[in-house]
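Every protein chain except one is present and positioned as in the full complex.
Now for subunit A:
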Amino acid sequence: MLRRAQCLLRLHGNGGHSLVSRFRNYATDEGNPKQNPNPNPRAQKPGTKNLPALRNPFAAAQDRTKNSYLTMVEIFQERDVHRRNHVEFIYAALKNMADFGVERDLEVYKALINVMPKGKFIPTNMFQAEFMHYPKQQQCIIDLLEQMEDCGVMPDHEMEAMLLNVFGRQGHPLRKYWRMMYWMPKFKNLSPWPLPDPVPDDTLEMAKLALERMCTVDLRSKITVFETSELKDAIDDTWIVSGMSPEQEKLLREHSRQKALYIEGPFHIWLRNRRINYFTLRADADSEFLSELDERQLDEDDVSHIEVPFFGRAPPRRHNQLGKLRSVHQQDDGTIMAICATGTSTKDSLLSWIRLLEANGNPSIGEVPVLFRFTSEVPAKAEEIEGGASVPATSDNSSQDEHISSRQK
């Protein structure tokens, strides 16, 4: 019991030590105990220092670029003719790819496969082929291919040739490769809303992409980028990307002056791994209009009331046959008037958005009361949007209604 506890303590002690030593300069030949936990702890004696069998050059590297990464692979290849521990080397290299920013680089994966000796692992008889000749090596390359798959890197035909040279036609990595080359091209460009890969870093560009994507619902939508500096007394100096279509402008014009509009948000949209906050200008659903539409629930299977269009009787006319059409923006849960994303996502920038909309072809918005309705699960975010104003203590998932009238400006 005591001995076990000591063992555990020692283990934790090692962990603490390694945490401290993590920031040392590993360019020297010192070992790195954290990155290379000794696989055989029985060999450790309590008094001695950790002397790992392997050194992880990737954890030790100082400049983390693709070039230094490839240089390290090269050094390993040229170190000796036997290339001992190449499986461990490849696993270590795979683990550290993200730090070097090369996890989506096909060239690097090829360089790693190139570490494997050619021709040595090709099975020469049926039994070797059947029982996974050199299983550790094969599994290592399968894991490499899987990492490529996870990162969305599609292999090419040169890689097939390399794998054939290493493992032969019966190798399991080849099977994985062929499967990847069958399925990955099929799914690569499947999305109906294609995005650049990688997505741009600039938030404004991302906001434009997000708005464009959301506005595909109405092909006539226009994306406008406003600057708040165009307005006289805007506090925030930022950009506003606004999306609105002529149809929405018409809806806004016809909107009753007595009924409020709501600015709601922040909602989020994902573009690959980036999240963009957006706000909507919404009105309550026009129930009068929706009830006028011919969406009566007619049971067409009911044969008990067939109206026969003969004998002087007028043919059955559908309700609202030439009448109004429902716009795509008129949903059951509200009418969407416009969408926007701003640089700061604050209340002031949204106020600027309304004023800019009013100045740019929507004068009716000045006559309608506009309410802010923010929902944020994070109190800090709510405070940020409010722009330093007092925030209710119960801001978790609660919505705040605040009445502003754009006429008071």
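Note that in this section a residue touches a chain if its C-beta (ideal position, glycine included) is under 8 Å from a C-beta of that chain, and two chains touch if they have at least 3 such contacts; residues count from 1.
Note that in this section contacts and distances are computed from a predicted model.
Remark: of the listed names "Complex I intermediate-associated protein 30, mitochondrial", "Granulocyte colony-stimulating factor", "Interleukin family protein" or "Sec sixty-one protein homolog", the one matching the undisplayed chain in UniProt is "Complex I intermediate-associated protein 30, mitochondrial". The omitted chain makes contact with just one of the residues A:Y278, A:W353 or A:F374: A:Y278.
Remark: the omitted chain is touched by one listed residue; of A:H133, A:H255 or A:H329 this is A:H329. Listed residues A:M72, A:M116, A:M159 or A:M214: the one in touch with the omitted chain is A:M214. The residue touching the chain not shown here, chosen from A:K110, A:H172 or A:R326, is A:H172. By the touch rule set out above, subunit A reaches the unshown chain at residues 1, 4-5, 7-8, 10-11, 37, 39, 41-42, 130, 150-152, 172, 175, 179, 183, 186-187, 190-193, 210, 213-217, 267-273, 275, 278, 280, 282, 328-329, 331-334, 336, 339.
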